[in-house]
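A single protein chain has been removed from this complex, and every other one stays in its place.
And then chain A:
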Amino acid sequence: MAARLSAVRVARQLTSTASRRPSFLPSPCTQRAAVPLQRRLFTVSAAAKEKKYTEDHEWIDVSADGKTATLGISDYAAKALGDVVYIELPQVDMDVNAGDAIGAVESVKSASDILTPISGKVTEVNSALEEKPAGINKDPEGEGWIAKVQIEGEPEGKLMSKEEYTAFTEDA
């Protein structure tokens, strides 16, 4: 599982054209998600509608109609990374699969990937971060959001409430 996800991640990191893969070459992810995808297109269960956090320190905030998710990195992650000098944003209209790297952050000679816990199509990116990457340190869970995704399917992987996430980071 981990190996497969990381392989997909790398492919995405490497080339933006990966998202425009011809349909005769489906990734294992899309194959597996095909059935629930048809049934649940553009809906997400109510439980996911409060702001949630991943173990990779991203947050996801689903809009009231359940169609759009806003993604970003947590306060904890922004503090741990230190001064961010560059943020690689995804491209608008890019199709992403849950678990993919949709961008990257660089701080103090360190590169780290930004992963999406949800599949869908990127509809908007926070271009202000391209001009001022340090903005993500100021308000990572607000003005420093990274991308908006038109949701397809349910989020994947463990999602935590604010309280659960706080406990998770205190354990680490």
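Some notes on this structure:
In this section, a contact is a pair of C-beta atoms (placed from the backbone, for glycine too) under 8 Å apart; a residue touches a chain by one contact, two chains touch by 3 or more; residues count from 1.
The definition used in the following text is that contacts and distances are computed from a predicted model.
Its record in UniProt calls the unshown chain "Putative lipoate-protein ligase A", which is the match among "Ferritin", "Putative lipoate-protein ligase A", "Mitochondrial distribution/morphology family 35/apoptosis" or "DNA replication complex GINS protein PSF3". From the options A:Asp56, A:Asp75, A:Asp100 or A:Glu141, the residue with contact to the unseen chain in the full assembly is A:Asp56. Check A:Glu50, A:Asp65, A:Glu130 or A:Glu143 against the missing chain and you find that the one touching it is A:Glu130.
Residue in contact with the omitted chain (choice from A:Ser63, A:Gln91 or A:Asn137): A:Gln91. Although one chain is hidden here, its contacts on chain A can still be listed: residues 2-3, 6-7, 10-11, 13-17, 55-57, 81, 85-86, 88, 91, 104, 106-113, 130, 172.
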